[in-house]
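Moving on, here comes subunit A:
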Amino acid sequence: MTATRKAGEPILAVSDVTKRFGGLLAVDRATFAVAHGSITALIGPNGAGKTTLLDLVSGYDRPDFGAVRFEGRRVDGLASYRVARRGVVRTFQLTRVFAAMSVRDNMMLGAQRHPGEGLHRLAFSRAAVRRAEAAARERAERLLRAFALDAKASEYAGALSGGQRKLLEFARALMAKPRLVLLDEPMAGVNRALGAKLLDEVERLRREEGMTFLFIEHDMDIVMQRADRVVVMAEGQVVAEGPPEFIRRDQRVIDAYLGRRGNAA
Partner candidate 1 sequence: MIGRRSLLTAMMAAALLGGLSSARATDQVSLTIGKLLELTGPLSETGPSQDKAVSIAIDYANQSAAAAGVPLKITAVSADAQGDPQAALSAARALVAKGASAIVGPSITPESIAVANGLTIQKKVTLWPTGTAMRLRTIKDEGTIFRTVPPDSLQAYALAAALTDKMGDPKDKLLSIAYRNEPYGEGLAKGLVAAWTAKGGKVQGPVVFDPGQATFDSEAQQVVDNNPDAYVVIDYPDTFAKFGASLVRTGKYDASKLVVPDALAFSTVPSNIPPQALEGARGTRGGSDMSTEAYKLFDQLWTKAGGVEHFALDANSFDSTTLVVLAAAAAHSADAGAIAAKIHDVTRSGAPKFGPTTLGEALKAAWSGEPIDYVGVAGAFEFAANGDPTISRFDIYEYKGGKLDVIKQIDASK
Partner candidate 2 sequence: MSFFDLDFWVGVGIVAGIYGIFTLGLQLNVGFTGLINLGQAGFMCVGAYAMGMLVVDAGWPLGLAFPAAIVIAVAAGALVGLASLRLRADYFGIVTIAFSEIVRYVFQNAAFAGGNQGIIGYDAEWRAFQSWASERLAAIGLGEAAEVPLLVAVWATLLLCLAALRALQLSPWGRVLKAIREDEDAAAALGKNVFAFKLQSLGIAAALATIAGFFLAMNVTYLYPSEFDPSFTFFGYAVLILGGFASYGGVVVGAVLLCALTEGLRFLDLPLSAGQAGSLRFIIVGLILICLSMFRPQGLLGSKAEMQLRA
């Protein structure tokens, strides 16, 4: 399911995006681009504005200034549910699963444009609803198996461990067949082995379904091995952008992020 792609045009273009909370300038004229089918890491010290930027891109919050374009069309200012419907799905830093609902139900909520979610369709096109429900259930089962959560399908999501919740939130995001997935520290609290499996799944989805990933990550090993581009933020500004090897040597990055702590990563 590869989207129509104008040659060379990035899937996501962030230009001069600014956001202020009272006196605090959380994001300051951030400008960068994410290429189709790329796995881009967004790194930077705590408080650099990474999560705020993700909120601005996903419509969870509205930028004070600047533009966010997804597949060439502006999305800043749209409500978060409209951005999601355009094919941009996100996960949260503090995982947000529907605790009092089963793992399977959590997954089923990921399905997009489900006819069963409209009262009129429920009443009049019951066949379409049944078909969509079956398709969504089949995709959910497959994803749950991929993330080793199928055994827990009928348990309450609230009963899962921190790591399992992270995986569930990620799997749920994939339910929507998104074209761009924004992950906020997907590996936090996930054990090494399961983390590697998750990243393999990311690469498989990029290869087979052409999905693009932008993820916030603190673990430099993962960034260096898995990301094909890196965007570095510090104090609300994008200080550097480029392939991982280039970023490792860039002086600005070292000062802004690595250097300040004195020891090389």
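Criterion: a residue touches a chain if its C-beta (ideal position, glycine included) is under 8 Å from a C-beta of that chain, and two chains touch if they have at least 3 such contacts; residues count from 1.
Quick note on selection: all candidates are chains of the complex that A comes from, given by their letters.
For clarity, every value in this text was computed on a predicted model and none was experimentally measured.
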item: Candidate from 1 or 2 that touches subunit A, complex-wide; value: 2
item: Candidate 2-facing residues of subunit A, complex; value: 58, 60, 79-81, 84-85, 89-90, 92, 96-101, 105, 108-112, 114, 116-119, 122, 129, 132-133, 156, 158-159, 172, 176
